[in-house]
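All protein chains but one are shown in place.
Right, chain A next:
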Amino acid sequence: MGLLSDPNRRRALIGLLTRLNAPIWGMPVDWLVKTMQSRGLEVFTQRFSRRLPFPDEDKERYMVKGTNVYGILRAPRAPRTEALVLSAPCTAGDHNNQAVGLLLGLAQYFRNQVYWAKDIIFLVNEHDLIGMQAWLEGYHHTNTTGMDWSPLQGRGGSIQAALSLELSSDVVTSLDLVLEGLNGQLPNLDLANLFYAFCQKIGVLCTTQGKLQRNDWDSVSGYSHAVQTMMLMAMKQASGRPWGDHGLFLRYHIEAATIKGINSFRQYKTDATTVGRLLEGMYRKLNNLLERLHQSYFFYLMSSLSHFVSIGYYMPAFGLLGVILLLRALDLWVQLASPPPRTEDGVVDADPGVLSVLTPLVISHLTGAALYTLPIHFQEMAVEHFPVSETEAVVLTAIAVYTAGLALPHNTNRLLTGQGTEQGWKVLKLVAVLYLAVLLGCTALINFSLGFILALTLVPVAAFVTPNVPKVLSAFVLVVLSPACTLLFSVFFFQELQEMPVSFLDGWMLYLSVISQGILDHALYGSLVYPLVALLVYPCWLLFWNILFWK
């Protein structure tokens, strides 16, 4: 699965790193400090360190230690109450090697201007998102993820907006705007509109989701292009991970976006000076803001940079899916409330109903809790007994617990004491359907795409499953529409949409890495997708699995 899957090589690498007590590939901290100081900024550094719960094979890191360097350009004649941030992640290799240079050039240019009313913070963060999380936590005096960082020596006031740069070449053909942040949170649409309008004024090509805008909205191919762009955004939002360094700012109520420079095969290329003018213009606009951006939509899906679907249009679609569940619940209630006449035997009949529902509920939630806690806690034991690396152990344990949950209905039925089995499964289905409706509603409010995708796959199944449908077919359908398989299909679909289709084996590897990234995101930044799916959606799905196999 990567560099670290061979345990011997991994141990050698970790030993080397801890012996040197410094990362081999690092950031030129002293050079950055000197350069920023020579440009007249107030420079400070912040050290941070973090031990990941298990090695991250995509980025090949386990014990992360780094330094953030930031310089503050103080506004010449204004009180130091507000700030703007321009950040560029510094990683080794070719991925992002031009952004820091552009940042330093901009710093020198900005220093000579007199119109700044807000402080501008030029941040160079190491280890991209981890460094950014450390800096933000230090800036706002919170510590939600258990990272170890040194306190910040210099501050600039409350941050109004932030932009993050990713440039891999010094000429670009287009600039890509990345908006999706942590837990599917998006910046205010005004920020995206501002950037697009300014790009059009300067004459730089601007894209979203890496796709160019088309002019033929009426034709079928134009419409399908727009739908593909929107679906890409929906899938990125549903994953709950920040797709750029800006994603972590949004949690602190700071509007932020990431600008990626793309160098493709086009004739007309924009050089770094034009990009610099663009950024200067953006910052002058942000500088002139009197209040935080809040007038436009916070919940939207962009089908292109000039067209979007707002919450008022997409929520009714979700509401209709929810209504299916509520109607099914009403139907079950009416069936339960008018039972066939029974002889009076003085036994209270509501109680066994409640108790027989309690057992599947408790067992499903215990399985969900196992899915949440076991993969990370038992990785050492798994590594001892099986020839796998820690990441593989975590992911495969998660898949194993998930599949083991499928075997449960055959055991819980023995523990049930429900009399009148016809009543029992109806009560359970009523509870499960209402639980799913409330869960999907709350999820859609926080992360709409995640709620909608889960609703699309779970609602039809939830509405139609009973013990009386053909077992094999419905079991197959239920497994195919379960959250794990939805994720698998989404991975393939996502690659298709990005016009980089993968073979089945590559797709499977990608799927495993997506699961490990999801668990890591939760541990590192507090992403809610993994706990939501493990602790709430999966037990709910297990309840429907129980109903299908009710005896």
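Note that a contact is a pair of C-beta atoms (placed from the backbone, for glycine too) under 8 Å apart; a residue touches a chain by one contact, two chains touch by 3 or more; residues count from 1.
One rule holds in what follows: contacts and distances are computed from a predicted model.
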Mind telling me which option in "5'-nucleotidase, cytosolic IB", "Phosphatidylinositol glycan anchor biosynthesis, class U", "BHLH domain-containing protein" or "Ubiquitin-activating enzyme E1-like" is what UniProt lists for the chain we can't see?
"Phosphatidylinositol glycan anchor biosynthesis, class U"
Tell me which residue among A:C442, A:V469 or A:C485 touches the hidden chain in the full complex.
A:C442
Touching residue (missing chain; options A:R51, A:H253, A:R266 or A:K471)
A:H253
Write down which of A:L32, A:L248, A:A329 or A:L454 is the residue touching the left-out chain.
A:A329
Pick from A:F44, A:Y109, A:Y223 or A:F299: which residue touches the chain that isn't shown?
A:F299
Chain A residues touching the omitted chain (full complex)
185, 250-251, 253, 294, 298-299, 326, 329-330, 333, 346, 348, 350, 434, 437-439, 441-442, 445-446
